[in-house]
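Let me begin by handing over the structure; questions about it come next.
With one protein chain removed, the remaining protein chains of the complex are shown where they sit.
Labels run A, B and C following the written order; every chain starts at residue 1.
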Amino acid sequence: MRSVESLIFEKGAPGRRAATMTAMDVPTEALESMVPTSMLRKEDAPLPEVSEIEIVRHYTHLSQRNFGVDTGFYPLGSCTMKYNPKINEDMAVLPGFARIHPLQPESTAQGAIQLIYELEQYLSEIAGMARVTLQPSAGAHGELTGLMLIKAYHESNGQGHRNIVLIPDNAHGTNPASATLADYRSVEVKSDPQTGGIDMDHLKALLDANAANIAAIMMTNPNTLGLFDSKIAEIATLVHETGGQLYYDGANANAVLGITRPGDMGFDVVHFNLHKTCSTPHGGGGPGAGPIGVKEHLVPFLPGPMPAKNEQGYYWEDPGAQSIGKMRANKGNFGVLVRAYTYLRTYGPDGLLHVSQSAILNANYLKHELESDYEIAYPQMCQHEFVATAERQKEEHDVTALDIAKRLLDFGMYAPTVYFPLIVHEAMMIEPTETETRETLDYFVSVMRQIAEEARTNPEIVKTAPHTTPVGRLDQALAARKPNLRWTAGQETTH
Amino acid sequence: MRSVESLIFEKGAPGRRAATMTAMDVPTEALESMVPTSMLRKEDAPLPEVSEIEIVRHYTHLSQRNFGVDTGFYPLGSCTMKYNPKINEDMAVLPGFARIHPLQPESTAQGAIQLIYELEQYLSEIAGMARVTLQPSAGAHGELTGLMLIKAYHESNGQGHRNIVLIPDNAHGTNPASATLADYRSVEVKSDPQTGGIDMDHLKALLDANAANIAAIMMTNPNTLGLFDSKIAEIATLVHETGGQLYYDGANANAVLGITRPGDMGFDVVHFNLHKTCSTPHGGGGPGAGPIGVKEHLVPFLPGPMPAKNEQGYYWEDPGAQSIGKMRANKGNFGVLVRAYTYLRTYGPDGLLHVSQSAILNANYLKHELESDYEIAYPQMCQHEFVATAERQKEEHDVTALDIAKRLLDFGMYAPTVYFPLIVHEAMMIEPTETETRETLDYFVSVMRQIAEEARTNPEIVKTAPHTTPVGRLDQALAARKPNLRWTAGQETTH
Amino acid sequence: MSYIPNTPQDQQAMLATLGLSSLEELLSPVPENVRLRRPLDLPPALAEPDLKRLLGNMAAKNKNLDDMISFLGAGTYDHAVPSVVPHLQRRSEFVTSYTPYQPEVSQGMLQAIYEFQTMVCQITGLDIANASLYDGATALIEAVLLAIGPGGRGEVVISSGVDPQYRRVLHTYAHARGFNVKEVPTRDGVTSVEDLDAAVSATTAAVVIQQPNFFGCIEDIGAIEPIAHKGKAVFVTTITEPASLGVLAAPGDYGADIAVGELMSFGNTMSYGGPALGFMSARSKYMRLMPGRLVGQTVEEGGDKRTGYVLTLQTREQHIRRERATSNICTNQSLLAVGATIYMAAIGKQGFRELGELCLQKAHYAYRQITAIPGYSARFSSPFFDEFVITAPVSPQKLQRHLEQAGIIGGYSPGISYPDMENDMLFCVTETRTKEDIDTLVSVLKEVQA
Partner (left out) sequence: MSYIPNTPQDQQAMLATLGLSSLEELLSPVPENVRLRRPLDLPPALAEPDLKRLLGNMAAKNKNLDDMISFLGAGTYDHAVPSVVPHLQRRSEFVTSYTPYQPEVSQGMLQAIYEFQTMVCQITGLDIANASLYDGATALIEAVLLAIGPGGRGEVVISSGVDPQYRRVLHTYAHARGFNVKEVPTRDGVTSVEDLDAAVSATTAAVVIQQPNFFGCIEDIGAIEPIAHKGKAVFVTTITEPASLGVLAAPGDYGADIAVGELMSFGNTMSYGGPALGFMSARSKYMRLMPGRLVGQTVEEGGDKRTGYVLTLQTREQHIRRERATSNICTNQSLLAVGATIYMAAIGKQGFRELGELCLQKAHYAYRQITAIPGYSARFSSPFFDEFVITAPVSPQKLQRHLEQAGIIGGYSPGISYPDMENDMLFCVTETRTKEDIDTLVSVLKEVQA
């Protein structure tokens, strides 16, 4: 049933309260004797005045207006929306992990440093890298960190002038955005329309034309089309020959666990999205963690501190003079790292291989079953995801990928990633992950086929979807044209 | 939107698993060498074979198909569906409370015994009683305990022949059912149609006729009509004069905190429903806790053990020879007691008085606002609840209390208790509790008025309600005629 | 701290609607002769953080199962709870709902209970089960009351191998209700078949045993069942350690008419023994005599006839049948039933067997190690599941003092209830005890000698 929840600001009444503060158990002094009057707050911040039951019902209702992996199938391509194990959540909130201060003495944080130390080892092994820093807060943050490392490396070799980062046309937007932040110029590499991999001729041409200025190439493998670039070893050689470095965007690492390692493919730097590959929940947008693994030659440049161990126990080692510095306060998203650690210890080596194999199987199975009704951008065997399109539906019935996405919501499922990668028209990027049952996949297929049938016979129902969600399609244009980014007194919700 | 969730047994597949068991880390022996073959299980119990994600989605969906206080207004009369504070839940799961064994040495359970010891004191003070046993598991269990105490008391006085328990006609069903279990005969006392209290003439007649055989009278005050029986002191005197005891059903204690005490009214025994008055959550049916408070003369009969304290600390004292024995294994619903303790310490004396005052205000406010559209069974000032009726709607438009209850569900609220107390036709027993906002009460009023209007103008919409719930009205007759109390292989859910 | 949302201003406005001006005026129906005219003598209100500090300190005064290695069972068992269970069981829609009187908005709880009833049948091998009872002890009582019938008179025969607490409760109820209880002694840790045979007569209403019994011993049902059924008695079996059903025969398979017991250890917290989770499972013929709530499957009244769940056969219950109800129970243990349901789904068919095997193997390993220590001997030779009685060279009090210093909580002292077992200790070893835990226990025991 359609419904609207008014804002918390529209609830409550003057004087209403929920949580109470601890007693003032010390002798007090006048505020003015402690703080110059000019620096005292003039008016109370107009935060809500609501009772606890109002808060509980409000946010309970909001949660009920939100779809998560626990609600149903979430085939959002590139996002690896796998099941988030409950044990991970429980471990992260153990007081010994959740209630510790980042600056407390090392002697009182041995378990925390040990966990980080061991997690570094596990990720290094999975990536085939020498060392890993767990500092970056998410994938994009990792990308920037990695590019800074590459930059520091080039500078240390007197190659500080290298200013070009090659980025495939199907890359994620964070790749070029990160390059800009590292003061690099992004140059697009075309992909091969047949293989979906890098267009080798174009790559060679770009390398030739810019040989002295190539800082790096950023790639995912499998790429965002879900295709494994089989030329990867050759690409690595070519890029390395020009003096460039290879950066591996690990957003698709769920396809390679125990199968192949970025380090072995020839990459110099890799980031992980622990909130994808390692099952830490995405929390409606974050937090995540984007550890960076590097080959030996980049180790001196890593940001600090790094975990270390001697006879006395675990400790934090300050970085050397070549370190790029620090990417954020403290040691990283520790709460996320606890979850990832738990995940890796749950599966072990055989389990992780099976994770990737199963993710690949689920994707190929879906691809196969959808072929009859939808165009598949690249028909070959895919890895953990693939790109279907609504081109046929668009052309024949004016039904778009967006329409199909919205219609899926009516069946208790989330939608695939749509209109990405940018090089595929009407793209629907589908990533089932390994944690879905065959029955769920079959249900998704049956719904997708039904939607294809509706597009043929009753396109209106698709074009006006969704029909069963709490609200109908929202006016995005209005939101951008007249931005309303915060509530102001007097403003009212329409029901 | 209407929907059905298939049973967990219809999900999964052979060999699917969720939780794994700890490793077998000891040397093993053949089962047959340890257990006689005849006593070995022949076939595995056919429990579900499901993966963790299936379990999570299944029970998440089930929760979404359930309405709680956290979802919305729950004016279920006699059930005191007040807000269940979250801190109570957190305290109850502290490992020091949740992970302790009932038989562990007293020296290792000092905090637990202390909590029980202090909670007994608080409840004694609230009830105006000498001591309280926290053993009974719920209200009905408390009733039986109380009646057993009364019986033991009479027996100790050579009055073991007393076999009648007087019970008002508006009493809850557990009262006579408990009397039967204590081998007592229930005799109904009429209530006065004007005051709603005990019909004094009828009471006197019953007392006269059965003077020597009166074991006790069981009453709530305020009673289930939400009315305070102002004759209570006189009733107590009359019953005591015949040698009978007074039992106070504390289900309505939310109306009397700090205002009046069962002990002061003349009652000899009282039970509390901590899952009502003390805000412990009802859990969809339980658990609760039904502590019993008694006057001094009944103390020797209390079940054991009872908490005690000396210089060494807290300990459990075995009951004396006159004790009735034991009402259940171990010490009571400790997890519930932790919540109740937290609740009482949250409010303190002034707060508890304000709880009852506010509950009474909310009830009178609703009663006043509904008077225009509904019959009110007893028009006088009520306590924490009151009984409205659908008599007018029934007579004029064939719309029943049940129809109105169902229609309320369409507006995101639970329904009042209907058809209880039995003496009121088309009863709708409404208990808002103190934790509801004025806005919520006003919304309820507006919906009730709308329903009254619908009964006049469009009765069908009420009679076919609910319309927006996960399922429509269910066939209760079929359920009772062809009971299906468990799933059996092959049985299928219809969607 | 207060959860009353309405402010004094809100309340004044509401009072004004009623034509009143103070909260005190609302109390006029309460006559002065019973009014409390002083504040309650209770500790003052505390703010949330201060209250948490207070209760945190109180909880810390208890040694919990994470602080100590415990070998206590005796009716309350420590089984590992998968994380998934509390995450789902504690969803507030379940926690904050009442008994599902309005099925259309209570399908979640109703369906979960229907699944609970089914799973209880699956593990007991019986036909039906109810929605829960207070605990194992009162479940046993309810079974006996069912057997006794509405008259409330008659006699039941119970093995003294049944948990002493349960028997104490039975005597308490029997005295009030007016029926007789005959106890049958044990021999070598199991019910004496000869004495049982002598005790059971044609008029015995119920024969009650526990399997495995309080000593952890496995009763010889092959010998007991024919005796139980030689008259018209209802044969009731009590299961306090449900993990045993992973490897031991199901009550339905060995001729029990009713199985009752305790399921708290499946997915719920131990919480000093409560809230607990009594269950009752029975042959279909007892359907209309069952105590407590029953959930049934049905369909919509309307045209779509979707499947749905309702409370059913309510004419058995107190709110309809009143003094003639099958029981007085109203509030039960639903939320714990939800926990047990999710638990059983989570461990599943295979895990349930493995659980039984783990407990059995670990307990037997511990038994072999302990009985190999000079001075320690097995009290009984009967087969057992995950508990066993050891006769120690010193009193259990002394033993416990030594164990406690090593961070161990030893077994229960059955001497409390069985006078001839003064130097005995009842050890319990579930799957939550590691080999290392057991070896630690053994090494401490070795040091304690007469």
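Everything below uses one rule, namely that a contact is a pair of C-beta atoms (placed from the backbone, for glycine too) under 8 Å apart; a residue touches a chain by one contact, two chains touch by 3 or more.
Since the structure is predicted, the reported quantities are computational estimates derived from the model, not experimental observations.
Asks: Could you list, sorted by label, every displayed chain in contact with the chain left out?
Replies: Touch partners of the hidden chain, whole complex considered, are A, B, C.
Asks: Which of A:Leu40, A:Ala205 or A:Ala308 touches the chain that is not shown?
Replies: Of all options in A:Leu40, A:Ala205 or A:Ala308, contact with the hidden chain holds for A:Leu40.
Asks: Which of these touches the unseen chain: A:Asn66, A:Asn310 or A:Ser372?
Replies: That would be A:Asn66, which touches the missing chain.
Asks: Would you mind spotting which of C:Ser83, C:Thr204 or C:Ser334 touches the chain that isn't drawn?
Replies: Among C:Ser83, C:Thr204 or C:Ser334, only C:Ser83 touches the chain that is not shown.
Asks: Across the whole complex, list the residues on chain C that are touched by the chain not included here.
Replies: On the chain C side, contact with the omitted chain comes from 48-49, 52-53, 56, 66, 80, 82-83, 87, 91-92, 431-432, 434.
Asks: Considering the whole complex, not just the chains shown, which residues of chain B touch the missing one?
Replies: 13-17, 19-23, 50-54, 56, 60, 85-87, 89-90
The working rule: only the chains that are shown with their structure count from here on.
Asks: Hey, how far is the Cα centre of chain A from the one of chain C, in Å?
Replies: Each chain reduced to its C-alpha mean, chain A and chain C end up 46 Å apart.
Asks: Just curious, how far off is chain C from chain B if you go by their C-alpha centres, in Å?
Replies: So the centroids are 19 Å from each other.
Asks: Taking each chain's centre as the mean position of its Cα atoms, how many Å separate chain A from chain B?
Replies: It comes to 48 Å between the two C-alpha centres.
Asks: Return the residues of chain A touching two or more other chains; collapse runs of consecutive numbers into ranges.
Replies: 13, 51-54, 56, 60, 85-86
Asks: Which residues belonging to chain C are in contact with no fewer than two other chains?
Replies: 1-5, 10, 48, 82, 84, 87, 92
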